[in-house]
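Just one protein chain is left out here, and the rest sit where they should.
First chain written, first letter: the chains are A and B, and each begins at residue 1.
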Amino acid sequence: MHTLIHVLDLFGVMVFALSGALVAARKGMDWMGFSLVAIVTGIGGGTLRDLLLDRPVYWLTQWYYLVLCILTALATFYLARHLHERLGWLLWADAIGLAAFTVIGNDVTLSTGASPFIAVVMGVMTATFGGLIRDVLCGEPPLLLHREVYATAALAGGIVFVSSLTLGLGDWVAALAAFLVTLIVRGLGIVYHLHLPSFPREEESGG
Amino acid sequence: MHTLIHVLDLFGVMVFALSGALVAARKGMDWMGFSLVAIVTGIGGGTLRDLLLDRPVYWLTQWYYLVLCILTALATFYLARHLHERLGWLLWADAIGLAAFTVIGNDVTLSTGASPFIAVVMGVMTATFGGLIRDVLCGEPPLLLHREVYATAALAGGIVFVSSLTLGLGDWVAALAAFLVTLIVRGLGIVYHLHLPSFPREEESGG
Partner (left out) sequence: MHTLIHVLDLFGVMVFALSGALVAARKGMDWMGFSLVAIVTGIGGGTLRDLLLDRPVYWLTQWYYLVLCILTALATFYLARHLHERLGWLLWADAIGLAAFTVIGNDVTLSTGASPFIAVVMGVMTATFGGLIRDVLCGEPPLLLHREVYATAALAGGIVFVSSLTLGLGDWVAALAAFLVTLIVRGLGIVYHLHLPSFPREEESGG
């Protein structure tokens, strides 16, 4: 399983880096800007997770994660025009990345001896923080805070992961179930444009 | 005293989480957005402090801090309409949180063997960083950087704390004095709308 998760993780980093590079394209950045935003988006979530858990930051030794982000950024720089024509698949690729990051966040956190509750929180954080700093850096309103069920999918997946382990299911089964639940919840959000009920926005008045 | 400080700390986290949730309400977020912003605002300052001091991040083991933030967010989601009618008390509740966070930041930092100067800096940081990332995430101009004496209150409290200890006063007395000074300085700012003198803002011209 570890190989499969690792492949999905690399896929997730690539997809998240791509989403960062596409924002860079919209903002008219140069290839250095593309690379920086792609790196931050691709590895931001896992980096925060490792800092909070006081683990060695994973890409310091597994440097190919950075290379993957940079290559994705450069490819996007030269190909973004063509990519833009059909972005439907990107939402689905992003959903796969979200599911992979959730399961990895859950699994890594439990391995440090943290509680299941913290593992669920860290799963959400690993999966969403990269996109959050992408939007903050690029001056966009954070998609995460307004988007169809996204963090919610990572939350659901995390609950499934820790519940499965608590029920005595094996690692494999728990990871697979959590991956699929995250993917399905996010997928329903994409297909049906599901939103959680929002607080009615007010007119801002004064300061 | 530790019990009292702990209660004030929980109160501070709750009040800061509430201030985050109210910004989420103004932005029309869903309950997941409310929770994320409330968590970041409530625990952001202490988290940065622990990361910088290389201590274990406090809410990894004391998970009820996160639960408190989430419950506050959900309660605000359903009650914010009523809360909005009278927010005067929130400024004062926030001042109590500010004072509690300042003292805790000072105390924790000294306990790691850092110098009094660093303890004062960390007190300001613990007390203000959560509100800062709340504003950055929500795309608001950071209140901290423009508001009536706020960070200044935390600075005054911290100076009182380390001075009291240097003068040989007991922990209790130092903490109480610092708490009260922070509260009073901030309270004067609220009542009299005190501002530090500002640099005259210029017209922005070009890039």
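Keep in mind that, in the parts below, a contact is a pair of C-beta atoms (placed from the backbone, for glycine too) under 8 Å apart; a residue touches a chain by one contact, two chains touch by 3 or more.
The structure displayed is predicted, hence computed values, not measured ones.
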{"item": "Which of A:S19, A:T47 or A:T72 contacts the chain that the document leaves out", "value": "A:T47"}
{"item": "Touching the absent chain when the full complex is considered, from A:I5, A:L137 or A:A156", "value": "A:L137"}
{"item": "Selected from B:L90, B:I118, B:V173 or B:I190 as touching the chain missing from the view", "value": "B:I118"}
{"item": "Among B:L52, B:A75 or B:L188, residue touching the chain not depicted", "value": "B:L52"}
{"item": "Interface with the unshown chain - residue positions in subunit A", "value": "24-34, 36-37, 47, 51, 54, 56-57, 60, 63, 66-67, 77, 80, 136-139"}
{"item": "For subunit B, the residues touching the chain missing from this view", "value": "51-54, 114-115, 117-118, 121, 128, 132, 136, 141-142, 144-146, 151-152, 155, 195-202, 204"}
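One rule holds in what follows: only the chains that are shown with their structure count from here on.
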{"item": "Interchain centroid distance [CA atoms averaged], subunit A/subunit B, Å", "value": "29"}
